[in-house]
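Below is one structure, written out as structure tokens; comments come after it.
With one protein chain removed, the remaining protein chains of the complex are shown where they sit.
And then chain A:
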Amino acid sequence: MAAAARPGVEELALLEKLLGLPRGNKYGVQGERKIPVLQTNNGPGLTGLMTIAAHLVKQAKKDQLLGSTAEEKAVVQQWLEYRVTQVDGGSSKEDTTTILKNLNIHLEDKVYLAGNTFTLADILMYYGLHHIMVDLTVQEKEKYLNVSRWFNHIQHYPGVRQHLSNVTFIKNRLYTNAH
């Protein structure tokens, strides 16, 4: 069994470590879908994976992970939203296929989700897709070639993967007739 990041609190702990933040934040969960809540000393705390993750990034003073220009920021926001609505929302095989198909098209001409820079969108999308990628067959990985290339790249990005299992990708293509 591969260790998988559950969406939510566990994932935020990974992010904290990646950002080099000291441990000490307290988290809770809310509702049926176990939405993470960051408890703060003053006020009701912050709710939601996207919101907390962005907060942590700012806390670590690594704002560039949220994008530098207005355009980049909006693109990062868009993919974070895609992550929490589509990736976390979908559970059927069909949903998964749609997500992989969409990402594969999007990543066709990009190194990272937001283009040429590594952002929070890559990190959270990696955590969110890990349990899906682990289960893909060699043939599927080849079918979603751009996703595989991106995923492999991100899992080797320093500090990202941590204790999560390494997903193997075969370099030479086996199913050349598939396309």
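FYI, a residue touches a chain if its C-beta (ideal position, glycine included) is under 8 Å from a C-beta of that chain, and two chains touch if they have at least 3 such contacts; residues count from 1.
One rule holds for everything that comes next: contacts and distances are computed from a predicted model.
Enquirer: Can you tell which of "Phosphatidate cytidylyltransferase", "Dolichol-phosphate mannosyltransferase subunit 3", "Alanine aminotransferase 1" or "Methionine--tRNA ligase, cytoplasmic" UniProt lists for the chain that's not drawn?
Expert: "Methionine--tRNA ligase, cytoplasmic"
Enquirer: Taking the entire complex into account, which one of A:Arg33, A:His156 or A:Arg173 touches the absent chain?
Expert: The one listed residue touching the chain not shown is A:Arg33.
Enquirer: Taking the entire complex into account, which one of A:Ile105, A:Val138 or A:Ile170 touches the absent chain?
Expert: Among A:Ile105, A:Val138 or A:Ile170, only A:Ile105 touches the chain that is not shown.
Enquirer: Given that one chain is not shown, which residue among A:Leu21, A:Leu46 or A:Val111 touches it?
Expert: A:Leu46
Enquirer: In the complete complex, the non-displayed chain touches which residues of chain A?
Expert: 31-33, 35, 44, 46-51, 54-55, 70-71, 73-75, 77-78, 81-82, 84-85, 89, 102, 105-106, 115
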